[in-house]
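Only a single protein chain was left out; the remaining protein chains are all shown in position.
In this document, chain identifiers A, B and C correspond to the written order of the chains, with residue numbering beginning at 1 in each.
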Amino acid sequence: MTVIVTEDDFDLAEIYAKLRTPKSPPSPGAVTVFVGLVREMNNNRPITSMTLEHYPGMTETRLEAIRDQAMQRWPLTGATIVHRVGKLGPNDQIVAVGAASAHRQASFDAANFMMDFLKTEAPFWKSEDTGDGAEWVSARDSDDTAKRRW
Amino acid sequence: MTVIVTEDDFDLAEIYAKLRTPKSPPSPGAVTVFVGLVREMNNNRPITSMTLEHYPGMTETRLEAIRDQAMQRWPLTGATIVHRVGKLGPNDQIVAVGAASAHRQASFDAANFMMDFLKTEAPFWKSEDTGDGAEWVSARDSDDTAKRRW
Amino acid sequence: MKIRYFAWLREHIGASSETLSFDPSWVSVADLVAELKTKSDGHAKALSDMTLVRVAVNYDYVDLDHTLSDGDEVAFFPPVTGG
Partner (left out) sequence: MKIRYFAWLREHIGASSETLSFDPSWVSVADLVAELKTKSDGHAKALSDMTLVRVAVNYDYVDLDHTLSDGDEVAFFPPVTGG
């Protein structure tokens, strides 16, 4: 499990178990896992559902490239990206990234880096439905700023 | 579950589930969880066991203070610290911190902050046994440097 | 040459993809965009402000002055919002 794009829900415990105990040594001393969830409100209106569209082929290519960059930049024993597509409900899991290392700061930074790059480079688009029809979510300048830190 | 010091192993899935779905709203859009594990080697010698001593009473007080600082500093919907004491083996879980927020960077930063402060302020001491008798682990200057970032 | 559209560009154009014969007079992505905008009102609307549109050729992000080749897969989409 390194990069997965799927309509199915994922199990964080499983992602963590594979990072904690890799098939080959060394084992890590530090594992950071991040999960992004569907928010429940948009401008004070409850979100009834979210649909995630993506660009099959390019999505996997970009996610692999982001993971490879993280593996090269930090001394990681493992890194994982899982992203869902299709229709999701409030509080559903959207994305998980995980990074394992001998060093805690490397695991934090690599996970943070992968999220920042995923947010700006991986071809996913969210549309949120509040019951009055779906609306495409706008990209945020803060995401570009976050990416430029690295 | 906010701050726990225990001899028992912990279940990351349970810690995550409580952060993902708090008893009272709002639910988070982002959850970061960090786990520290017993390393397998010390100076190229395999570690057979590690013992974690702590200062009961002060430990809980300091961990609560660290968690409170994180809750005040970032807009969190939840934060958890779990730390084990007693005898552990290679690859065993030592510590978990988790932070949930509407914002991904707040959840990353709060988890990272709690680990940096725990590493320098929470009264735990590790001794590692490589089969030739136990040795107290030395504190690292890099941990003080990490704390001063915040 | 396969052209793909995503999110609101797909909705404006009313199709997720279309296939065009490569025209050697198209040097850059900008030339292809000019051609596509003549195809329908939906195309014109979707591609009216290219500062709102990202372009990928063969899964790599490119600028409007990127040189096209026959057989390229060209995709047009809004800034991404996953994660």
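Brief remarks follow.
The criterion applied here is as follows: a contact is a pair of C-beta atoms (placed from the backbone, for glycine too) under 8 Å apart; a residue touches a chain by one contact, two chains touch by 3 or more.
Bear in mind the structure is a predicted one, so any value in this text is a computation, not a measurement.
Remark: the absent chain touches shown chains B in the intact complex.
Taking the complete complex into account, B:95 is the one of B:47, B:76 or B:95 that touches the chain left out.
Only one of B:18, B:103 or B:126 touches the chain withheld from this view, namely B:126. Across B:6, B:21, B:61 or B:145, the single residue that touches the chain missing here is B:61. Panel shows subunit B; residues 36, 52-55, 57-58, 61-62, 83, 94-95, 115, 118-127, 136-139 of it touch the chain omitted from the view.
We adopt the following convention: only the chains that are shown with their structure count from here on.
Across the assembly, the mean Cα position most removed from that of subunit C is the one of B. Chain geometry summary: the mean Cα position of subunit A and that of subunit B are 23 Å apart. Annotation for subunit C: residues 83 touch two or more other chains.
Listed for subunit B are residues 104, each touching two or more other chains.
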